[in-house]
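Before we start, here is the structure in question, set down as structure tokens.
The complex is shown incomplete by one protein chain, all other protein chains being positioned as in the whole.
== subunit A ==
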Amino acid sequence: MNFEVIAGVSLESLINAQMIAYALAAIGLNVHFGYTGLLNFGQSAFLGVAAYGLAMTVATFGLPFWLGLIVGLLSAVVLALLLGVPTLRLRADYLAIVTIAAAEIVRLLFRYFSEYTGGSDGLQAFSDDFYAMNPYGSALEIGNLISFSARELWIMTVGWVLIAISVTIVLFAMRSPWGRVIKAIREDEDAVRSLGKNVVSYKMQALVLGGVLGSLGGYVIALGNAAVQPDTFGTEFTFYAYAIVILGGAARVFGPVAGSMIFWFLLAFVNATLPEAIRAGYIPTWLMTETQAGAVQYILVGLGLMLLLIFRPQGLFGDKKEVMLDGR
């Protein structure tokens, strides 16, 4: 078995652009779900509108890159308002249904308006200005283990800065009286109302904040791939983000980052190990062929998540005492 390859891809996935994008999506989702108790199943749409906002502004309309960034962020805010206004007065489960539908609509709109969005092929050629700012001249190689191109290094640097900013904002916001109201809303909206707080307004603020933080992940995906495609922003994206939030521990500031690192590390590790093990004969082919290994990795990760929820419902970094309170 080639342990260098296995170790290399696993380690890379701890810090690469994919992990960063999901971490940002999960940081936003954690604001929604972990802190506010909003069941947003349409997080992918926030990343989608930001990514397409940027890509369309530059590639379709030929406007400047920085304007694309603003358009992307504004799109995320508008999406939050569109989702929130009709649903935040209703019970929590309605938001779940509306958001899952809205995310699919957004994705299909990216396909539908192909004149502007490039249809299912998506858009390219919007990231030149971004890479023109790249300060890295050469690739990074650590032995035969890890290698990142100069472009990868640049998007990773920006991505980690975005993570640092997002985590700081969440940290400060949740330690403030504002965060106290947000967490109280998760526990019991009516109690918070009875104390004179405008619950709908706070829920809207949380929806916007989590959406905007998540949308930063959309930039990382778009710029990292130098392309956007509608199907990147499907429902399974949101489900992975949920898995990451729960893995790290809901309502933990660093939970989503750690969760994303572990999630992608495990997936990469299993993904690299299984084919190697089959080739080396450690796993007999009657059990699993190399082509089946791709499906098995998700089965294993799913099993792992189930075990985690059974034996550590608070996630890896959560507080067991806190989770157990729910049982009362």
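Operating definition for what follows: contacts are C-beta pairs under 8 Å (C-beta built on N, C-alpha and C of every residue); 3 or more make two chains touch, one makes a residue touch a chain; residues count from 1.
Note that contacts and distances are computed from a predicted model.
Per UniProt, the protein behind the absent chain is "Amino acid/amide ABC transporter ATP-binding protein 1 (HAAT family)"; the candidates were "Aminotransferase", "Aldehyde dehydrogenase", "Amino acid/amide ABC transporter ATP-binding protein 1 (HAAT family)" or "Phosphate transport system permease protein PstA".
Residues of subunit A that touch the chain left out of view are 169, 172-173, 175-181, 183-184, 186-188, 190-199, 205, 209, 321-322, 325-326, 328.
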